[in-house]
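The other protein chains are all here in position, but one chain of the complex has been omitted.
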Amino acid sequence: MRHVVVTGLGAVSPFGAGVKAYWAGLAAGACAIRPLTLFESDGFRCRIAAEVPELTAGSPRRSRADRLALGAALEAIDDAGLADADRAETALMVGAVGGGMLEAEEWYWARARGEHSAPGAALRAILPGSHAETLGHRLGLGGPRHTVVTACSSGAVALAEAAELIADGVVDMAVAGGVDGMTRMCFMGFNTLKLLDPEPCRPFDKDRRGMSIGEGAAFVVLEAAERARARGARIYAELAGHGMTTDAFHVTAPEPEGEGMARAMRAALAAAGVTAGAVGYVNAHGTATPQNDRIEARAIAQVFGEGRVLVSSTKSMIGHTMAAAGGLEAVATVLTLTQELIPPTATLVTPDPELTFDCVPRVAREAAVECAISNSFGFGGQNVTLLFRRA
Amino acid sequence: MEAKEVFDELKTILVARLKFDPRRAAEVAETTPLPKGVEGSIGLDSLDFIELSIAIEETFGVVLDESEELTAHFASFETLARFIVSRRAPA
Partner (left out) sequence: MQDRRAVVITGVGVVNAAMVGASPALGAWLARPRAAACVPVGGRPAARLPEATLAGLIDPAEARRLSRVCQLTIAGARMAVAESGIDPARGLGLVVGSELGDFTSTIAFADGYLARGASGLSALLFPNTVMNTMAATTAIAVASRELSLTLNVPGVAGELAVARGAAAVAGGRVDAVLAGGVDEIDPLVAEMLGALGDQAMRGEGATFLVLEAEATARARNAAVLGRIDGVAWRSLSARPWGVGRRAASRAIDEARARAGGAAPGWVYGSASGDTALSAWESRVLRAALGAELPAASLGGLLGQHGGLGALRVAAAAWTARSGLLPDDDGATSIRVSGPGLVHGLARGGGHVALMVRAA
């Protein structure tokens, strides 16, 4: 099987458009979680979120989520120096959940007020699969294309799917990532499940009370290693392995022993042919729900031993960006390797005493690590771990 | 409101919010346990309890504070009805 490397990065995050703005926010330990502005939130216990401040890509006629996706994908392709001639053979893997639901909600809410209009325009981009259709057509990507919907792990699964296609020799290059725009459905739904913190979320904190919702998009260009070297591409890191498992336990609650999470992490190590000792940093799923963080920490301890790795949660700064999380957090993990800087768990006040890790509280930490992993553990027990190795 | 009236409302909630079959809901007794895993219970899991809490707040006008330990009150229809009656009583 062939080695897979990362040769391009693109991101639109709650810190703004571009990887530069994203990394600047992470390195500074800034928190982008603020009062919600995109739609009404009266009557809800949590009224804050991490919104993308301004849409700069794509026409205003496109759905918000499509514009986020376009911004990130265009940046990644440009960053990789993807030649037009290669596009016809380049695969496209997208992780998505909400699709163009925001625009569909506006149409449906208007209908409820008696303002009827034809459904075609508002609903044409509603499905999660619509981003792949839009990006594929707009960017001329003719290789294998599909959309994975695996809840919170969708973006990470998209990268794993692309890596498999390249490793198996089906394609030489792929654009892979995730996108999710803010939607009423998601915001109201997580409020209803009482999983949101009314204040900015505090992963790994003793007093954590739940998640914060975010939005954004991130895409990477993955390439067969030999081909990347042959064309003199800038190689950020190697996507050396991944693991994908299912809890098969409950439709929303994680399995309490973290067995599926641990299995995913071990599978990523095995696929990359590295021992646990080679991993210096874990970019946690770290949603700040009492359950996830406790179970994830237990699983990390099982796999890596207590206190042996640095752990931080990007969600402390950009919230839980749903299908985009796997993509945005993969970009953060890759940059951790190239910049030799670990982004902090920015909102951590009092680390949970039950946790045995240094969770990099509040301030980014200089550290050169050989390997780093990114965990994405989706609603319904869909667990994915991506393992990146220094180039 | 008396415990018996609350019990009848809870049976309505079983059908309207928790999607129980009306015949199944009609069969429950005050002593029927609620949580899954208990012998003879109607088998509610964590998600069902969240739904039930929302319905109780809306139907009876009580406020359920998550920081309180409420598990014992949700053991059976009997304990739940008494709890709701006590919460509705003027202070």
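By written order: A and B. Residues from 1 in each chain.
Following the convention adopted for this analysis, contacts are C-beta pairs under 8 Å (C-beta built on N, C-alpha and C of every residue); 3 or more make two chains touch, one makes a residue touch a chain.
Just so it is clear, the model here is predicted, and its values are computed rather than measured.
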- Given A:28, A:55 or A:123, the one touching the chain that is not displayed: A:123
- Determine which one of A:164, A:257 or A:358 touches the chain that has been left out. A:164
- The missing chain sits against subunit A at residues 1, 43-44, 92, 96-97, 105, 108-109, 112, 118-120, 123-130, 132-134, 136-137, 140-151, 157, 161, 164, 168-170, 184-185, 188-193, 244-252, 260, 378-382
- Message: Which parts of subunit B face the unshown chain closely enough to count as touching?
- Response: 17-21, 24, 43, 47-48, 50-51, 54, 57-58
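Simple rule for what comes next: only the chains that are shown with their structure count from here on.
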- Note on the structure: subunit A to subunit B, mean C-alpha position gap in Å, rounds to 38
- Query: Can you name the residues of subunit B that touch subunit A in the complex?
  - Reply: 45-47, 50, 54, 66
- In their complex, what parts of subunit A are in touch with subunit B? 192-194, 250-253
